[in-house]
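Left out: one protein chain. Kept in place: all the others.
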Amino acid sequence: MSAPKLLSANFGSEVSHRLDHYLERGGYDEARRVIAEVEPEQVIDQVKRAKLRGCGGAGFPTGMKWSFIPKGGDKPVYLAVNADEGEPGTFKDKYILTYEPHMLLEGMLICGKAVGCHKAYIYVRGEFDLPIERMEQAVAEAYERGYLGADVMGTGFPFDVVVHRGGGAYICGEETALLESLEGKPGHPRLKPPFPALVGLHGCPTVINNVETLALVPHITRLGADAFLKLGVESQGGTKLYCVSGHVNRPGIFELSPSVTLRALIDDYAGGMRDGAKLKAVIPGGLSAPVLRPDELDTEGSFEGLKQVNSMLGSAGLIVMDESVCMVEAMHTIIQFYAHESCGQCTPCREGTGWMRRIVERILAGHGRAEDTANLDSIARKITGTTICPLGDAAAWPVMGFVEKFRDEFEYFCKNGRSMVSGEKVGA
Amino acid sequence: MAAGDNTTTGETLSAALAAKEVEVTCFPEELREECDALRARYETPRAALMPLLWAFQRRYGYVSREMERVIAEELEIPLIWVRETVTFYTMYNQRPVGSHHVQVCGNLSCTLCGARETIRMIEEELGIAVGETTADGRFTLSVVQCLAACEEAPMMQVNDRYYGRLDRQRVREIFGGLE
Partner (left out) sequence: MPKLTIDGREVEVEQGTTLIEAARRLDIHIPHYCYHRGLSIAGNCRMCLVEVEGAPKMMIACHTQAADGMVVHTDNDKCREFRASILEFILVNHPLDCPVCDQAGECKLQDYYMEHGAAGSRLDEDKVKKRAKAKQIGPNIMLDTERCILCSRCVRFTDEITHTHELGITERADHSEITLADGAWLDNRYAGCVVDICPVGALTDRDFRFKCRVWYLTAVDSICTGCGRGCNIAIHVNRDRPHKAGGARVMRYKPRENPEVNQWWMCDEGRYTYKQIDHDRLTEATVEGRTATVEEALDATGAALRKAGDAVGVLVATTATNEELYLARALFAGALGGHAAYLAPPQGEADDLLILADKAPNTRGAQEILGEQAADPVAWVKEKGVKAVVVVGEAELTGLKAEVDHVAVIATHPGKATEQAHVVLPGSVHAEAEGSFTNLAGRVQRIRVAVPPIGGAVETWRLLMELGDRLGHPFDFAFEDDIFAALADQLAPFAGLSHESLGRRGAPLGSGTTQPAEVA
């Protein structure tokens, strides 16, 4: 399972964010070479063959996404970097922004060459003060030393980067909400089609990539597509950053081959269960991924592997829960998040998330009713597939997963007015 | 109370917070240069709105209704656009907050690691409830959504800094070290 640390070798370093340190490590060599010597189609082809998949959550093949950008159009092409890391349980992009900002910039430059883009925005979530500071510092250094600007590294290739600070809205991690936000508007996701590759920021073709995705790009061009692919699994090249939190001994970030099983991630990398407690459930890919039981953890930690257990890798944020956890209470934390973060634009998500939250609150207060469990499941099902953006699904899936796999706990709470686990009612 | 909705208008301000209110009736010259740079950097005046709101909040600690008007006039955009954006995002304070805005994560990973108890403990330490500000105007306490630092749960953000693995002793040290 040992994988080279493409991204994380310098996580925690005091100096890795500085340009000089990055240059010492061969930084920007790939960007210079690609911009000067490689044709855009070749770059895209290489990224396709490397089977790089979007690390923001959806796992869309990055090379294919780039290939959707029209060639030779008269409108400018934009790159929007999604650094709005907000999926609960996920904290990987924060590390890249903080410790490897130049690696991200280099990936952006290569992307810029591939899609013919000369202006990029990095949309960083508003709370990330230190990462923003680091990113802004890196951009300033890069401008000063000619790695960004009107003539990148003497190649004649212009590339501008703006660091944009979010305002506190989970939904802006959704790519079209992010674009709306970049235009100064509330983050209401757009109707698709048209897709951002054709009509994106300010009506222009736009690539939207996650931080981790772009930071991997220089490694693809450096290693070559085949070598990069070999680091991963058949359906997904390269290494993957996994975030593990919750009831484990060593919560943290781990860069591994996606061939790693979830059980190995928890037991071998995150140090196993805290205080020797017994594992009860794992949310494998950020809060919206359907929950898994202990018997479902031998699956591969890849996009395809998680699909096989009817969940998803998502943002690769694992939240580990031991047997002390009341799943009704946990459900409340989850649903109040989505009810709070729904943008409010379309009906099922706006009304359904708040409705489910109120039902769970009533159950927690000891006033559950026999039909509540079935109603939660049915409301969630009625949200799925009916909304403008995936937030509706993201809110519905965990509810459906919790009710399906821990139905007895919900029914117990409704019937007895107290938790099956703690024996108490929680109050809302 | 929904996490993050800590700084909306409505309730009356304590004297300490009221003292932090600023009257801004025309565009402040000290932000002129930054504003011009933003307008040059962004494709449309409206796109410069969020960074300009941040500039006001950095300068004044919050964005008042008057400031919204000043910003709309400066960018020559409809006032309602500013209002929509200010109210959609949770980080724009619509009224003054304490000098130290303590925001404790209440999402799942932190809750699993005791965030609920941590919040109660911080309430005790500060002598205020969530959503309140200390009488001296130093601390405002909020519960917020996931801050992407689950590896350090339970955690909080105080103004621009993250603090993880909170317990009573560490919280006392942190608060003690603040001005």
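In this document, chain identifiers A and B correspond to the written order of the chains, with residue numbering beginning at 1 in each.
Throughout what follows, a residue touches a chain if its C-beta (ideal position, glycine included) is under 8 Å from a C-beta of that chain, and two chains touch if they have at least 3 such contacts.
Keep in mind it's a predicted model, so treat the numbers as computed, not measured.
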{"item": "Among A:4, A:344 or A:366, residue touching the chain not depicted", "value": "A:344"}
{"item": "Candidate in contact with the missing chain, chosen from A:359, A:399 or A:421", "value": "A:359"}
{"item": "Contact set of chain B toward the excluded chain (per top definition)", "value": "65, 68-69, 78-81, 83-84, 87-88"}
{"item": "Touching residues (missing chain, whole complex) on chain A", "value": "169, 186, 191, 339-348, 350-355, 358-359, 362, 371, 375, 382, 385-388"}
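Rule of thumb we're sticking to: only the chains that are shown with their structure count from here on.
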{"item": "Between chain B and chain A, distance of the C-alpha-averaged centres to the nearest whole Å", "value": "25"}
{"item": "Touching residues (chain side chain B, partner chain A) in the complex", "value": "2-4, 41-44, 46-51, 53-54, 81, 84-85, 88-92, 106-109, 111-113, 144-153, 157, 160-162"}
{"item": "Chain A to chain B touching residues, read off their complex", "value": "85-91, 93-94, 125-130, 162, 164-170, 181-187, 201-202, 243-247, 251-253, 283, 287, 317, 319, 321, 325, 330, 333-334, 336-337, 339-341, 343"}
